[in-house]
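Have a look at the structure below before the remarks.
Removed from the display is one protein chain of the complex; every other protein chain stays in position.
Each chain gets a letter, A, B and C, in the order it is written, and its residues are counted from 1.
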Amino acid sequence: MSNQATASVKVTHVEEQIVEIVSDSGEGAQKAGTAFAALNAKMGNGVWTVEIIPAEVKPPARSTAGASGIRVRFGQEHMTNMGDQADLVMAFNEQVLYGRINQEAYRPGTVILLENKWKDSNNDKIKAQYAKALVDFADRGFVVKEMPLEEACLAHTKNPKLGKNMFILGMLVWIYDRKLETALEEIDHLFGRKGETVVESNQKLCRAGYAYAMETLDFRFSIEAKARAKELVVMNGNEAVGLGIMASGMDLLSMYPITPATSVSHYLGDALGKVGGFLHQAEDEIAAVGFAIGSSYAGRTACTVTSGPGMALKTEFMGLAVMSEVPLVMVVVQRGGPSTGLPTKVEQGDLLAAIFGAPGDAPKLVIAPATIEECFTFIPRARQMAEEFRGLVVVLTDANLATGVQPFPRPEVKPEQFNIPFEQGEWEAGKPPYDWDEKTGMSPRPIPGQVGGEYVLTGLAHTNFSKVAYDPSTNQTSSEMRSRKFAAFRDNLPTPKVHGAEDGDLLIVGWGSTLGSIVEAVDRARSEGKKVSTLHLRDLNPLPRGLEDIFKRFKQVMTVEINYSDPVELGEDRRYAQLAWWLRANTLVDIDCWSNVFGQPIRPGLIYDEIVRRLSEGGLR
Amino acid sequence: MSNQATASVKVTHVEEQIVEIVSDSGEGAQKAGTAFAALNAKMGNGVWTVEIIPAEVKPPARSTAGASGIRVRFGQEHMTNMGDQADLVMAFNEQVLYGRINQEAYRPGTVILLENKWKDSNNDKIKAQYAKALVDFADRGFVVKEMPLEEACLAHTKNPKLGKNMFILGMLVWIYDRKLETALEEIDHLFGRKGETVVESNQKLCRAGYAYAMETLDFRFSIEAKARAKELVVMNGNEAVGLGIMASGMDLLSMYPITPATSVSHYLGDALGKVGGFLHQAEDEIAAVGFAIGSSYAGRTACTVTSGPGMALKTEFMGLAVMSEVPLVMVVVQRGGPSTGLPTKVEQGDLLAAIFGAPGDAPKLVIAPATIEECFTFIPRARQMAEEFRGLVVVLTDANLATGVQPFPRPEVKPEQFNIPFEQGEWEAGKPPYDWDEKTGMSPRPIPGQVGGEYVLTGLAHTNFSKVAYDPSTNQTSSEMRSRKFAAFRDNLPTPKVHGAEDGDLLIVGWGSTLGSIVEAVDRARSEGKKVSTLHLRDLNPLPRGLEDIFKRFKQVMTVEINYSDPVELGEDRRYAQLAWWLRANTLVDIDCWSNVFGQPIRPGLIYDEIVRRLSEGGLR
Amino acid sequence: MSESTTPVKAPHLFTLSDYQSGIARWCPGCGDHGVLAAIQRICTEEQLPPHKTVFVSGIGCSSRFPHYMKTYGFHGLHGRAMPVACGVKARRPELQVFVSSGDGDFFSIGAGHWIHGVRYNMDMTLTIFDNGIYGLTKAQTSPTSPLGLKTKTHPHGAILPPMNPIQATLGMTNLSFLAQTVDWKPQHLKATLQAAYKHKGLGIVRVMQRCTAYTADLHDEWRRNPEKVLLMKHDKGVPVDPKIDKAFKNQVEHDPTDINKARELGDRTDVLPIGLFYVNPDAPRYDQMTNAGLEMSNEDKAKGLNAALDKFAVR
Partner (left out) sequence: MSESTTPVKAPHLFTLSDYQSGIARWCPGCGDHGVLAAIQRICTEEQLPPHKTVFVSGIGCSSRFPHYMKTYGFHGLHGRAMPVACGVKARRPELQVFVSSGDGDFFSIGAGHWIHGVRYNMDMTLTIFDNGIYGLTKAQTSPTSPLGLKTKTHPHGAILPPMNPIQATLGMTNLSFLAQTVDWKPQHLKATLQAAYKHKGLGIVRVMQRCTAYTADLHDEWRRNPEKVLLMKHDKGVPVDPKIDKAFKNQVEHDPTDINKARELGDRTDVLPIGLFYVNPDAPRYDQMTNAGLEMSNEDKAKGLNAALDKFAVR
């Protein structure tokens, strides 16, 4: 390991760092970042990675809206979110940085290593843009280091446009004193499929970058790594959902492509076959959920994955699944709405549509993972819930989880988990297909192939024998049975634990992907003596019992959500954020909210600021 | 007018009566009832008519599920609902009565004039059924009068199966001392299109029935009629919606057939052309709403009519209408749910799906007429709201209003109401297509054809110039603008008036078709000194201001709704009725509910009983 | 071996009543009754185990079909019979799947699944009950309502030319079996449905079906004038009982593997062609693709999942 720094190099010890690589699309920034993140995870560091994706496939080069790249946050501790402003940025042009500046990704002091070939561009406009940006960046307090990155690559490759990402990787390895060997292994892992020549030329560029950094840079950082106790896996939330589907034993994923859900199927298009499953790309979302329900009805509980607009189209079938009590797992990777909205951006805007979306009383279980690991574990759980409670389970993730990458302990795999509760013995003579337990509403279901279980499923109001109801009371009874399952489900739902003290001045309630940021902000405020705690909800419908009691122990309760709410100034007319509405209706506690629809994960720093504001004089309502 | 009763006839004076004609389908009961109702209305009586419709097109004859017919409630005062148990029933067989008995349509003392041909049936099973029913009816306290109705008709027609309905009508005219002349005019009105012979033979049967009743019956009723001040029209709620569409100036109804909404289009299929409009039957609900939105975008604001399952399919387009601020009126005639549910039966189960159905924050205006007259007036109002606030207005009616018939003052018609706010002058140079007023979120819209107004509508997050948003703040701003329209709308929304005292022990809150029954029950309880009042909401989203203040003046507040809620015993786990959820979330007042999903209009008597129970010792929570 | 000594259990013989469930609640005289009788007879002849047979439908009068079969059934959503049926078959190849759908259900709201269902070509039998009207909702225009037909939504008569679903289907990719028959010729009806059942792939049968309530005289021309019905005959076609052959005055020899001839016949409006328009036994079947991996053991699945996790492992 070459650890020899030149004499003039200043080494700073840090607990964590946020690094970005930003470029036009197609310049390989994401590959480099992914390798760098994996390398950190292997060394025992906590990591959170998030992709920076433009809205178009190939947006114009050097444009604000075209910023493409990756952010890697890593440090000594477990990382749970993308953090606040970046510490170090590697940028291939100055214009894409404006896309990030608009999203407040940088702060005074952020170090930017900037490709400087533009300053000698033949194109006067580009030249001027570059010069202007440099002045502006300085005004903003960024520490810009211009570097001839492509030129430096030219010595090692004919096509620096394509190779510079690995060069950058090498530089980062040197700057953060990571193991070069491990980085080279990562490259092997990344490019292995493409053959040895490709691997070698990329490794060469990485080594060159390492050497170049050593020659030219005068700063370096050191970060401690904790030995990791368990074997880890590292992936993004959509891959975790995909693996969760594989691990759940569900052997059919029926979907229609939609951002940001599609990558679940990209992963499973290949992988699902490895556990004997099949991926069906349907002609549309309605067909996708219908196909899944058909399979579930036939005893092979299936999964469908979509995002908001797709869920809208599935609404009618959601009602059928509830009414006819067919187990179904529906994963909704939320994106910005309403309508087509912000297809690649994060929002938690589909909670109330998931709970109330279908006409009539259509109670469905709604859960929301809060970490990448939970994206994995919640799928087998959802399948089990769907089968036990014979109905629809909606799993709400979001674009933040979908693209966020984080290591977590490698799950154990047992052959038994693939058992399909697929009864083909005889159905008890005379037993109705909906043999509702009067107290719990629960019932076993006959599956085609079972002698004696023959029944005709229907979306019409029906008796326990699934016969069309013509008298008034049947509909009342069967509605009651479907609702009872909710109370029964709650029986086994523990009241969630408050993070922080059990009482205090402010309780922040969150759900889904905001967990990491909220906890980080709360911990920071608590370390300063602020009486703030947080409660994170994974079960959204039904809610766990006991929430009212918890809320009453705090002077203020406020949700933090990524969805729309009116500003406080609207007073009586104010429309609340989605969880806030739902908690108000359920607990009658005057729950406030703080939310926005910037399409960005909410950063811990902003939550912290809001906590301070709320707890300051006048901040208390 | 032949008013001479035979000596032995007992004439009872009554304030109102509920009469039913019940038969197998296809026996013309509805025609007779409709004519009888119109006759009453003409004489100045209050009337409410409701059809009894079986689920199948032609259910098996003489079956419980096959009850087909009509209920006519009429009396001195304005009638607002179908009332409780019937006073008099004309029945063509005894089996269909069981369909009504299951719905608790009769009480001890209800008089049943029953066709008795079954007692001599060649079919032993029928004979036995008939005999058994007679005993059973007696046990239930019904006063059964067997009569050879078909036989009596035989003297006057070759096909008594088809003619007996008019014979029955004649009998009713005699029993209730109505004007025979007017009845004969009604027959002319009903059958005029079919030619003179048909009219005459039906009139003959009516006269014969009148004479027959005079000869054979020993009872008669007299009911006063008030002189009517205004010219009236009498129709059902779907016809009222249809006429409302015509009157609104909207000249396109784009729909896909679905019970119980379809009859709006049956009416307009012919009538819309009379005001220059067009009815488009689309290939499905999605296409129906898409077509309507296309037309609205092009400046001809359109309407779409559907029921729950259809609304589910329209969910995605609802989001687009909100996001792109296209005016659209969507009438949802609610039926039993969830899923296919009870297609011909009443429910108020789509409120929360209408409010929250679309993913993301998609605020839409939701209103609900409470009377047949409002089914008419709310459509022009909805159009005006849709255009002024540039978005989606959902009008929730239900199967009860759809088939209920009631007279109301004839609306005035003015040529100006057909003005289409269809600007084709130049669009102000440089003015954005979404020129949001910062305070109200409102903006005028350019319409294709306007020079300078060219813009590209999109469901993506967009700037005020309708340009795709790439920066984070645009989505926040535009979401805010769409939400602001709600507060602005509320500015002109009066707080609804309490019916009864302004404070008291119990406030019943209702919405939609239950108005008549609730008011009747509350008035009855109030006349007995009970401190109960009622508040009826027509504006469901946003709710009017000031509700919390009203609620706080009552010891108990409870909604009465036709949708599912858990029984009180479920305690903390209890799931509330839909308006109750919504009011709880909005006001934080502990609002109770009383609801069911029997698929029936809630009768005033049952509401009264519930009031008594709530106000009795122990009833107070 | 000991197994050979076990006496062979006589196969259970299913009788007609094993398929009959209650009294069908269609109108008297409705053509659906005849299709039900035909299918119940086919089930009996083919000895389909009721517990391994699934009838899937949408919403409409004809979609009530599953309720009258004593098998498994799925009476789903309007227009969505195909996706559900495909899902049933996808991972349960041993189930025999039948689909019932109406002209509105299939050609109107279900049209997207029509074209894709043909392309999937999964092994099942599809009956489309074409009465030229929306029956259940009481007489609105359907895509096959003839021009000028007075319906509740078009009281002055349907205004668009009626869709020709045969021709449309003949244009669709991966079509494997398309036949047409009428409800009032019980022998031909049954023979056609049975041929569709025996076909390996999606056997599509359009049944011209009488709705006595709303389109009672729609088929009069074909029913009254035998010349107006054109019987398509061929060795590879629907077998016609020689006893009733003569009842068809108008016949044509048609090789159902000839798509061009099929399309010419499909365009004919002067007569109603009945029999097999087109068959292609070699059309790829999606059900043979969707059942991939069914035989994999739990151990192999565990291995597969572990291998998948390896790729994400921080080694």
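One rule holds for everything that comes next: a residue touches a chain if its C-beta (ideal position, glycine included) is under 8 Å from a C-beta of that chain, and two chains touch if they have at least 3 such contacts.
Keep in mind it's a predicted model, so treat the numbers as computed, not measured.
*Asks:* Identify the visible chains that the left-out chain touches across the whole complex.
*Replies:* A, B, C
*Asks:* Please identify which residue in B:8, B:122, B:197 or B:419 touches the non-displayed chain.
*Replies:* That would be B:419, which touches the missing chain.
*Asks:* Considering the whole complex, which of C:24, C:163 or C:313 touches the chain not shown?
*Replies:* Final answer for the missing-chain contact: C:163.
*Asks:* Just name the one of B:14, B:128 or B:456 that touches the chain not displayed here.
*Replies:* B:456
*Asks:* Which of B:232, B:442, B:570 or B:588 sits in contact with the chain that's absent?
*Replies:* Within the whole complex, the residue contacting the unshown chain is B:232.
*Asks:* Could you tell which one of B:50, B:199 or B:292 touches the chain left off the display?
*Replies:* B:292
*Asks:* For the chain left off this view, which of A:64, A:340, A:478 or A:600 is in contact with it?
*Replies:* With A:64, A:340, A:478 or A:600 as choices, the missing chain is touched by A:340.
*Asks:* Spell out, residue by residue, where the missing chain touches chain C.
*Replies:* Against the missing chain, chain C presents residues 108-116, 119-120, 143, 159-164, 167-174, 259-260, 263-264, 266-267, 284, 286, 289.
*Asks:* What does the interface between chain A and the hidden chain look like in terms of residue numbers?
*Replies:* Those residues of chain A that touch the unshown chain are 56-60, 256-259, 262, 265-266, 269-270, 279, 281, 283-285, 309, 339-340.
*Asks:* Write the list of chain B residues that the hidden chain touches.
*Replies:* On the side of chain B, residues 38, 41-42, 228, 231-235, 239, 243, 246-247, 251-252, 254, 271, 273-278, 280, 282-284, 286-300, 302, 316-317, 320, 407, 410-411, 413-419, 448-460, 468 touch the unshown chain.
Keep in mind that, in the parts below, only the chains that are shown with their structure count from here on.
*Asks:* Go ahead and note the Å separation of the Cα centroids belonging to chain A and chain C.
*Replies:* The answer is 44 Å.
*Asks:* Centroid from C-alpha atoms only, then distance chain B to chain C, rounded to Å. What do you get?
*Replies:* 39
*Asks:* Tell me, which residues of chain A touch at least two other chains?
*Replies:* Within chain A, residues 316, 320, 458-460, 468 contact more than one other chain.
*Asks:* For chain C, jot down the residues that touch at least 2 other chains.
*Replies:* Answer for chain C, listing residues that touch two or more other chains: 59, 77.
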